[in-house]
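Below is one structure, written out as structure tokens, with a few remarks after it.
The complex is shown incomplete by one protein chain, all other protein chains being positioned as in the whole.
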Amino acid sequence: MSPGLRRYIVVRILLTIPMLLILVTVVFFVLRVIPGDPALAIMREGASEEQLASFRAATGLDQPLHIQYLRYISGVIRLDFGEAMKRSIPVTEEIKTFFPATVELAMYSMLVTTTVGIFFGAYAAHRRKTAADYGIRISSIILYSLPIFWLGLMLQMIFGAQLGWLPVSGRLSAGMTPSPEETITGLYTIDAVLTRNWVLLKDALLHLILPCLTLGLVLAGIFTRLTRANMLDVLEQDYITAGRARGIWERVLVYRHGLRNAAIPIVTLLGLQVALLLAGAILTETTFSWPGLGRLVVQRIYDRDFTTLQGTIIFFAMIVAGVSLIVDVLYGFLDPRIRY
Amino acid sequence: MSETTPDISPAPLVDDDIGFVRRIWRGRIWYGTEWYITVAGGLILLSITLMTIMAPVLAPHDPNDFVGAPFTPPGGGPQALVARSGESPVASANEITDELIGVQRNQNGVNLAKEMELERERYQNQDELIAGLQNEEVDLVFIDQNLVPEVLEANPNFDVVNENLGRIYRLGTDNLGRDITSRIIWGARTILGVALASALLSSLIGIPLGLISGFVGGKVDRTLSLIMDSIYSFPGLLLAIALAAMLGPGLINVAVAISVIYIPTFFRVVRGQVLSIKESLYVDAARSLGAKSPNILRRYIFPNVIPSVTVVFSFNIADAIITAAGLAFIGLGLPPDIPDWGYDLSKGHSFLVAGQWWMITFPGIMITLVAAGFSLFGEGLSEILNPRLVK
Amino acid sequence: MSESPEVGSDGAGENLVEIRNLKKWYPIQSGLLDGILSRNIYNVRAVDGVSFEIRRGEVFGLAGESGSGKTTIGRLVIRLEEPTEGNVIFDGIDLASLSPGEMRKMRRRMQVIFQDPMASLNPSMTIGEAIIHGLKIHSPETAKDHRKTALDMMERVGLTPPESFYDKYPHQISGGQRQRVVIARALVTLPDLILADEPIAMADVSVRALLLDLMVRLKNELNLTYLFITHDLATAKYICDRIGILYLGQMVEIGELRDVYEHPLHPYTQALMAAVPIPDPRERRTQTLPTGEIPNPINPPPGCRFHPRCPVAREICSVDQPELRELHPDHFVACHFAEDFL
Partner (left out) sequence: MNNSHLSEANILYNIKDLVVEYHTRGVVVTAVDHVNLKIQRGEVLGLVGESGCGKSTLGKALMRMIEPPGDIVGGELWLDQTELMGLPEREMREWRGSKISMIFQDPMTSLNPVQRIDEHIVETIKVHEPETKKSTALERAQALFERLGIQKRRLNDYPHQLSGGMRQRTMVSLGLSLNADLIIADEATTSLDVIVEAKLVDQLEEIRKEFGVTILLITHNIALIAQIADRIAVMYAGRIIEIGSVHDVFLDPLHPYTQGLLQSVPNIKFDEREELYKMPGEPPSLSNPPPGCRFHPRCPKVMPICLKIKPQLLENTPGRQVHCWLYQNHPEKHQSTTEVAV
């Protein structure tokens, strides 16, 4: 690895720490500084004064702000996000149990987004200014404008209620949950493959289809436009014309030369895609009652448990920061101009 | 020096004697399909704004009033009017005004049923409404014609004031018998308000910060960029949820919650533009003329940033509409008395299984249409303003 | 005209501008963390110790290939950038000693014409606004006849009829016309020095002669001084009085134009003169060309920077850097063995 690249990676890793610090601080203050007393917001049902006082003492809300902040930061570093308000289960525990479901949903949705996005984006750029190009552009705009949950509901209604082809909610059919020793990663599809439990695999996949289509297609709307824009920039470069002048096949020019060069900016945007994916997951999980971290957050909102909310936000932020770090490092490998 | 395609100066747009409208019309030849996309987007925006302004005239009923039997499918159907025997406030059907059901008022004249519905979604379904009639919370109830025998049998003290009233509700009624068409028309005002407010808010913060950061550069630029990048690479909806949860329902609160996500978008676009313009020769020329920095910012940089800002602004509103709907869906939207598509969607969700599909279909279509309208407008505009096209 | 610091403006001697040991080094990869992490060891030494004078009323040519630092020197002279070292004495005043306010007033006396006419005009400002902006800054008190002054200047640079151009936008006029607007904008505040950085490189051959002629005519009418930066030695011949040849951020030869063109004393200048194609098929080039390519400015070769490519290089050349020596009257050269070419 050349000095240039090593330096680039070190700089990028060091840059993530301040970014995360800022995120935690922003979230911490956002949840505390804005008007309204958090205790009151949580104990809303006519809580008496001393109930509020005891609650504040229990959760340390009565401490001066900076003490709370420091205590919280030390917790975050040790990945301890405090305890869920009403259930005294550590938030980290909850994240451990519910997060794999979100990962599985996000993984397959990402698959849908990238395949649909890259294929249609590249094709639209290749067939610029033709009916195909405008068709793809307009449909990707409409796709992205669909509210995720509405598309989810519609798919549920058509494929679930009316046609009954696909399961409409939950991760597995009743009674199919694998026993604890069978769950290795918590991702049913992968566990099923590892334990060669094909029945579980089939059922898990069937349950995945509708939610992943919903989340994946909506995000594919943005991804197609991003791919098309980057591909267009690349296809106008001289080296594509020079390649054509050397008799290289048009398809090779577009999908090999073009896509390889366009991949670099597209990869850098994966970090952003993951953020959109996690945001989308919240709505998809709620629509399909998918037992993931997203749905947990929504449920916790109803009972005003802002510690879990705060913990999940920071956890999601860590994931996004981690992904964009990996993506930036990948960028270094993909683009020879940085490698050498 | 080398010429790629021959240097065709944009003749049609050049002669400035024609009026604004004719110039836009002539743009049709100049930009081709991009022009149609932008105009299509523009038309959707226009119709939504018209719907907002003309709401009182367009909407057949008051969005919050129970004007028909609950769950009437689109197109309406024969309905009957039932009241406690002897206490009907209305003699016959033709006296029926809009505020029919729950005409009983409390002392200060407020429709009792509506008030109670506010406090806790009381009247979830038909039976609760009929129970409300029973214990005198409301005086008149619309029911479906073919339910009449059943209801009368269960509540002997009811009698039918009028029946076989052919009421038309173009898009049907919701679980409380409210006219969905009116709710959609009135809802446009809310969603547009929230989206515009949040886009304005994020641009008012994002643009100046972007201008300063891009223009001043150095430490300021680096710290601001770091903060903005960390917020940018962040699941926006989650931040909005946190904010909305803390701020509570309310038009401004939701707008503020949504706007925080889009501040970094404006910041990044404006900063990028300023950086590239700052390097351009005409800014160097201005500095060599002796122009002061504020003057350069105002006359040389800002006017050339506006085109791309308008594009981001329209995309931003589209995003804000979808996010606002998302918040409403998870119950963090606006209070129930404000007609809002997101709210209708989240309410309609539970009735879908029972087959009442029309309660969520139409608001969903409207949200998509409006969001798509703004995106189309932004997409077309960006291609038109984008120098690549003009090359 | 508002009184800008005119210290010793008329009799201050022959030189309008004196440049002494000018240096400009650009650090590379100065990111946020790089500042903390590693001292930026790498520096691109774009300008590395250049000294010359520009006499009042002359056209001083600054010629060099890409990467020679000619544009950077231009920007340092009119203070668009701060030098790392060395100073610029404009009409007896060291620009470094001026406060920002004073410097801004001084700017009236030094204007710039850039290469790309389209990029040097603000697309959202009309031609008229662009030209009078200088007047608005430096002589706001004569606001009422700014328009008239601008129209006169437009007339003078050949934008006739001026009224029809006044309210147009840059994209509505041709390349040649745009360059005339840029010239009008530079001259309207009646400056002393004009920095012309490749002013006609973008113009077509047939239009170029007109622009050159226009610039010379205006110089004489408004007794201006030009710092004329170019890579095209052939065109420089028709406008420059004296010329300086730059190589990798250093001055290798300065002298009266005809003297340098007909008796180049530095091997690099000779190579440049030989390489320029002559528009006559009967005079095809025979001389050999220097080997290799322009080295990397980050770590330039020791001693004389041209020695790796120089046909007459000897031991000493790679050791110590030759100074500019006057071998002909008013003809300086930085080469240990220039005497051989006398």
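To keep things simple, chains are lettered A, B and C as they appear, and every chain counts its residues starting from 1.
To be clear about the criterion, a residue touches a chain if its C-beta (ideal position, glycine included) is under 8 Å from a C-beta of that chain, and two chains touch if they have at least 3 such contacts.
Owing to the predicted nature of the structure, the values given are computational and were not obtained by experimental measurement.
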In the full complex, displayed partners of the excluded chain: A, B, C
Positions on chain C contacted by the hidden chain, ascending: 65-66, 174-176, 204-210, 212-213, 231-235, 237-238, 258, 261-262, 271-285, 289-290, 293-294
Interface with the undisplayed chain - residues on chain B: 1-12, 29-30
Touching residues on chain A - with respect to the absent chain: 129, 237-239, 241-249, 257, 260-261, 264, 334-337, 340
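Note that in this section only the chains that are shown with their structure count from here on.
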Contact-richer chain pair (by C-beta pairs counted) among A-B and B-C: A-B
Of all other chains, the one whose Cα centre sits farthest from chain C: B
CA centroid of chain B to CA centroid of chain C, Å: 57
Mean-CA-position distance for chain B and chain A (Å): 25
Shared-contact residues (touching 2 or more other chains) in chain C: 32
Per-residue overlap in chain A, given as positions that touch at least 2 other chains: 15
Residues of chain B defined as touching chain A within the complex: 32-33, 37, 226-227, 229-239, 241-243, 245-248, 260, 318, 322, 325-326, 329-332, 345, 349, 352-353, 355, 357, 360-361, 363-364, 367-369, 371-372, 375-376, 379, 388
Complex interface listing, chain B residues touching chain C: 1, 9-10, 14, 222, 226, 280-282, 284-292, 295, 299-300, 303-304
Chain A residues touching chain B - in the complex, by the definition given at the top: 15, 18-20, 22-23, 26-27, 30-31, 34-36, 38, 41, 129, 134, 137-138, 141-142, 144-150, 153-154, 156-157, 161, 225, 232-233, 236, 271-272, 275-276, 278-280, 282-283, 286-287, 297-298, 301-302, 304, 306, 309-310, 312-313, 316-317, 320-321, 324
